[in-house]
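Have a look at this one.
Heads up, one of the protein chains got dropped from this complex, but the rest are sitting where they should.
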């Protein structure tokens, strides 16, 4: 597989992992290892920047910053102001100046807000952040964010945590066709075949969390997603044949055996 | 991955390969190697059992019988009688007494004939063959074939060579639920994500030919399918979470940062 | 809409109705009326040919034989012998010598048996019945049944009573392309859009039962299906445009307003 470049960094893995919902920090650590990932996203609220008593407060102790790029996310922010504040706080606390920008005012479907996301992205890019925005599969919005200086666009396949796959396939195909920054499919990816499908379509990477964290065996599932991403990307680079309407014999049907 | 048992043999790979349509016998040989397959199907008409002048006559020289189980297929047979005749001829010529039973009277879509397939299967099982029938995704027919003593059932995902994936998903799910013999998804699998999907559904194996043979780089594509099958099977064994209608936050949304 | 001809009879409606699951015989009668149907199928077991105490025994009192063609069905038959016996019994009792042939050995999914269905069809055609067989969406089987003298083929869209629509779309398209007898989509049709879709594909008719019978308002739903079938058939006859990959402006984009 060719390596993936985001902003000024290069990665050999095309699978990003989230850190929510794991049964324990130990299982999370082992799943990160099995997945081969190099980019790990953490909800800023969990990282206990405030010194409070969050039971997940020590999550960062389980993620080796030498091995993984820590990607703080603004999950839980309901508007641009909250998201910007969270990102600044993370930078102040010494985390990398990268941010996965998530703004979702609706608690039921956690769908991203296009208006507030673009607004926050402009502010954060201006302040020197490397911004990876989570968005609906909206090609025009993706273009605006690219033009605003975002390092990637991260369209959703289906709402967060639903495991329903790439329901927005056509829109993501258009985003991929038009983008000059990496396209990372985020949310909805529930099984390795979904991840492989995203890569076959030409997506640059995928982000997976729920599907691995809630599996009966998260470590084995992390390995399965690693294989799925490699399968899809390898196929993309190998050059796929096209779909046909009729059947196409795999061996010539003329000259049937005469004996 | 747990191993796959068909009749009295056990295999570590769950990917079967066909041998049609490759640009050369050399590329076919290398693709077989890259795929990790242990079962290779060959059209009997191509194997030149009759000593004729088929340009593919020497295909068997490129398939090591120590490494691969050679699975003769009856592709091109239009009824039970032709299929039985081909199978017997192969056995007489010293090939393994296994047969992939394909009977398709219609040259356009190459869809299998349920009536003639069951008839031929009964005859060949009686004669001691290990029979792997290619069928439409018909659960009742699958049950009849199992009861007739077939070693597997091989339902199609979509017509041969179309690369359209598992269009018959619901029917194959029922076949898997009801079968006591291995279920091998055959035909229609066009990209590794399709192969992974079949394995995630609980299929025991997949057979791929066109998608690998017509890729720009068949060897890389064979590797991609190996990874896809491993991804899907590993996920199946790791225990998948379920699909949801609503979103499900990957981190708690209450207790938002107060600072 | 052009009329529909089956065997030697011509119908102006392309919607057939089943009579199971209605809350009352009165609601069934009114739904039949609202649907505009001219062909009504009745399970022979319900018609109380044996003079027993079935609570639905008087169902025939609610179906005017002058207005509707009564189509006895062999629902519940598990093999050819049982189906043939039921059909003969109906004819002896003075019902029309038409039969909807249903043979489903599996009580869970009620999927039809291709082998037994073809066997029974041959017998019943020989005995002068007009035979309309319910089948899996199997184009080769459909061809065998047509050649056996069946008056239609009735492929399923999805298992009976599931309301899931035309999951077998590709296979039914092939059946329609190849058939010389009317193709009636039966089972799985859950909403009027499914019925319209079948007609747009070129199916000759659809059979609906569960979706109407279990609606909150069966009479209104019967009317909705009538409209759906007319919509789809009218569109088919009006000649549809094709699908495109790109957008296509509905008004020229050049020469934008200069003012």
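Some observations on this one:
In this document, chain identifiers A, B and C correspond to the written order of the chains, with residue numbering beginning at 1 in each.
Throughout what follows, a residue touches a chain if its C-beta (ideal position, glycine included) is under 8 Å from a C-beta of that chain, and two chains touch if they have at least 3 such contacts.
Everything numeric here is computed off the predicted structure, so don't read it as measured data.
For the chain excluded from display, the touched partners among the shown chains of the whole complex are A, C.
Only one of C:60, C:125 or C:191 touches the chain withheld from this view, namely C:191. Mapped onto chain A, the footprint of the missing chain covers residues 104-106, 109, 111-115, 118, 136, 138-141, 143-144, 158-159, 164, 167-171, 174, 178. Chain C meets the missing chain through residues 18, 20-21, 43-46, 49-50, 54, 75-76, 82, 85-86, 89, 107-111, 159-164, 190-194, 196-197, 200, 209-211, 213-218, 220-221, 223-228, 230-232, 234-235, 237-253, 255-259.
Definition applied: only the chains that are shown with their structure count from here on.
Judged by the touch criterion defined above, the protein chains link up one after another in an open path, with no loop closing it. With chains reduced to the mean position of their C-alpha atoms, the one farthest from chain C is A. Once the centre of each chain is set as its mean CA position, chain A and chain B turn out to be 32 Å apart.
A straight line joining the Cα centres of chain A and chain C is 46 Å long. Among the residues of chain C, none is found touching two or more other chains.
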